[in-house]
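Complex shown without one protein chain; remaining protein chains in place.
Moving on, here comes subunit A:
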Amino acid sequence: MEVRSLRLDDYYSDNTIICRCEEITLGEIRELIRKGYRSVDEIKRISRAGMGPCQGRTCRQLIMQEIARFEGKSLSELKMPTFRPPTKPIKMEILLGGEKDE
């Protein structure tokens, strides 16, 4: 059976929003990669991509693909970004213990 290959280029343009929480486009990510920021952690710190409420659930993978493409590496050769708790946003008052939830 012939397998179709989906080319990223056809689907993502420079205007595509990569990080929806912080509204960062693929074009901005590509620019940062060109400037020498070559890991998800570095790109996150300088652009805020992945710092929003979803904590990079969507953009992390896409940014890694862009870095891999730019450097001609496979995803497995890249340094994995740091995952930080909490896994889901948690309301401050939930942590107070003994207090009623409204």
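Heads up, the rule we're going with is that a contact is a pair of C-beta atoms (placed from the backbone, for glycine too) under 8 Å apart; a residue touches a chain by one contact, two chains touch by 3 or more; residues count from 1.
As a working rule, contacts and distances are computed from a predicted model.
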Between "FAD-dependent oxidoreductase", "Ubiquinol-cytochrome c reductase iron-sulfur subunit", "Pyruvate dehydrogenase E1 component subunit beta" or "Amino acid ABC transporter membrane protein 2 (PAAT family)", choose the name on the UniProt record of the chain that's been left out.
-> "FAD-dependent oxidoreductase"
Against the hidden chain, subunit A presents residues 39, 41-42, 45-46, 48, 51-53, 55, 84-86, 89-93, 95-97
